[in-house]
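Shown here: the complex without one of its protein chains, the others still in place.
We just call them A and B in the order they show up, numbering each chain from 1.
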Amino acid sequence: MWRYTAKRLIQGVITVWFIATATFAAMHMVPGDPLASEKAVSAEIRANLEAKYGLDKPVFQQYLIYLGNLARGDFGISFTQKNREVNDIIREHFPVSATLGLLAVTFAGLGGVLWGALTALYRNRLPDIIIMFLVILGISVPSFVVAAISQLGLVNLNNLLGFNVLPVGGWGTVSHMIVPALVLGLSTMAYLTRLMRSSMLEIINSDFVRTAKAKGLPPTRIFTKHQLRNAVLPVITVLGPAIAAITTGGFVVELVFAIPGLGRYFVEAVQQLDYTVIMGTTVFYGAFLVFMVIAVDVVYGLIDPRVRLD
Amino acid sequence: MAEQSFSADAFEPLHVEQHKQVLSRPSLSYWEDAWIRLKNNRRALISLYIVIALLAFTLIGPLVWQIDPSVQDLDQVSQPPWADRRATVVEPYTPWRGETLDSPGSGLRTAQPANTQAVRLIWDVDATAEGGYRIYRNIFPIGPEKAYGLPLGEQFSPDETWFEDRLDLKARGYYYTVVPLDARYQESGEGETLYVEVHNAITAQGAVKRGLIEDAAAVREGDAIKLALHPLGTDYLGRDLLSRLMHGARVSLFIGIVAPFLYVLLGVGYGATAGFLGSRADAVMMRFADFVVALPFLLFMILFKIMFGIGPGESGIMPMLIAMVILSWPATSRLVRGQILQIREEGYIGASRLLGAKTNYLVLRHMIPNTMGVILVTLTFAVPSAIFTEAFLSFIGMGVAPPTPSWGSMCNEGIKTMLSTPHELIFPALFISITVLAFNLLGDGLRDALDARMRSRE
Partner (left out) sequence: MSSDKLLSVENLAVEFDTYGGTVQAVRDVSFAVDAGETLAVVGESGCGKSVTVQSVMGLIPMPPGRITSGTAKLRGRNILGNPIVGGEDIRGAEIGMIFQDPMTSLNPTMNIGDQIAETLEVHRGFTAKQAFNRAVELLEMVRIPEAAKRAKQYPFEFSGGMLQRAMIATAIACEPAVLIADEPTTALDVTIQAQILDLMNDLKRDTNMAIILITHDLGVVARMADEVAVMYAGQIVEKGAVDDVFYRSAHPYTLGLRAAMPVNDREAEHRLTPIDGSPPDLFHPPKGCGYCARCPAAMKVCNDVVPPEFAMSDTTDHFSRCFLQHPESSAVRLDGLYRKEVSA
């Protein structure tokens, strides 16, 4: 297990290096190379940038300086704002995004497993048909539409009742988190429900569940110890990509619900063409996702004994 | 067991063609079989019809509904499809200096019929209103929070008990509130609220200019004429939504179909090459694919757009297409490589080779037909995700930018006026959802029909 984890971590570091290199290359391929040219930036920022990125040096040396900074965990400084470091931005805004994302992943995971198991057990009966209809809807409606509609609904609900049931936007308290997290997790939950349902159906018809029945075990025990535990495995394997989907989906939800998260900050940085912040956050997000996927794989190894000895 | 009696010849030998095995069903080719399965899947078949209808909507629609998607109909801005299109012909606008009707005590009321040319309000003198009055307008009922809405203006004398509203009037209901002001021009006391139903109005000259009537002399004041038809209403600039949806579909479906087609093609080529070469080349190629998979997709889509030198607010359909192809091929290549490796080991390939089949024959006769199903299914599922990506990017302003319509950018515009005119968001959102739904269900159906190994248990 330790060897497996170590191997995955080394692979992860190489992958992050690749992401950083691709980001660096992409940024230097921008026509007119904004980092090299004297684009609309104040002299003070210009000096900072030069010191930080070695802009007066050849490109390859810039690349090495850039990698060196990254290796020290330094994601750079802002291109448009004075004295603004990407690390500060991340420190300030990422916890918000992470909280929102974590809530959404929890909601999507638990919901997906629960609904998936339920639909499989009630296969082709009313609960199955209703939930699967909603699932198809959840997969087909874009997240920003769900966000907008839920906000619209919330506004009308608050108007109707004459007081604020839940806030329509903003951040700060738990009440601010509920609706955005639900919206953010919805499509992932729909996807996981589908996955869980088909996995559960396969398990229900599997030989070892038949064995468990032949052993005369009570249905609840068969469900928890034999069906659920095995059916949940494919759901765990896709949690990595699901976390990635939820992270980027967060951009829209943060935008619509006016949540001061890193996603919204990234979109703003893009709109202001803050090249260095875009570079820094891209690499940060990339690294975050790579290590989340590894974390999910390691957790999977703990649950499925077959992976442990790899 | 009771003894039965049998006829005399019961125990004679039976001479029929008893040992012949009869084929009970005609033999079907893979594609014939798949088509029959698909035809029997009602959901998939309906989805197929929806996809065909969407293509017709995109390609034939603009020929039938020839309204220019960028022309603004200023008489009908942000009108929902169910809006009343009747307009009353009115005199050209003449300024109004207020009037005092001699029926005090009847409160806040309209002085003349309210129409989109102007809403003219009068009310009773309030002796306490030393500073005059402030007039508000809201499209929602005034709740207990006293949200009066948009402040329209003030009258600074208690005797000036009239107000004319000409601000961006639509044919709909408004809640007007008049609040008295004290000597320091602070709001004092309760406001008085009036609900006013505003109707369309148009001058005869205006109607001629819009092409609604031939001759200004043909109509008189008070006549009703119909404004231009917008089956799905108009957006915040008065542009026809149906026409914009049709033209937007060109962008959305172009990206949604062409991008997956290209990257699936690239993925198939790459994956098949890796699968054929095997060993070292395969390992290197697949490791590279793993790296590309690890790139955060949407961030790199944005990065690519910047890389092409297209700033925010500028349209970049081609860069979006290229970026999508560059970033999305690995999943298909991995799938195809796996298929090729698996098929290579299958017994029938060995048997075919043993019978002297050449590589070309093996590829054409066995490998391609056996991966076709998987590729087709991948392609179908790739369409909704590409449509989502376009919509997502356009929504955050990093995809297709105005004035080019796309479903995503229409949603982006619609969300700004979501609270007052939800139809501007709902229609493009509905089109995205229906398209994605149809392709998803069609993909499910194709998977069930084409590939027994991927067949979902439903």
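One rule holds for everything that comes next: contacts are C-beta pairs under 8 Å (C-beta built on N, C-alpha and C of every residue); 3 or more make two chains touch, one makes a residue touch a chain.
Since this is a predicted model, take the numbers as computed values, not measurements.
Across the entire complex, the residue among A:L121, A:I178 or A:L217 in touch with the chain not shown is A:L217. Residues touching the missing chain, restricted to subunit A, are 205-208, 210-218, 221, 225-226, 229-230, 233, 303-306 (touch as defined at the top).
The rule is simple: only the chains that are shown with their structure count from here on.
If you average the Cα atoms of subunit A and of subunit B, the two centres end up 25 Å apart. Residues of subunit B touching subunit A in their complex: 140, 143-145, 290-291, 294-300, 302-304, 306-309, 311-313, 384, 388, 391-392, 395-398, 411, 415, 418-419, 422, 425, 429, 432-434, 436-437, 440-441, 456-458. Contacts from subunit A toward subunit B in the complex involve residues 15, 18-19, 22-23, 26-27, 29-32, 136-137, 139-145, 148-149, 151-152, 155, 159, 162, 198, 201-202, 205, 244, 247-248, 251-252, 255-256, 266-267, 270-271, 273, 275, 278, 281-282, 285-286, 289-290, 293.
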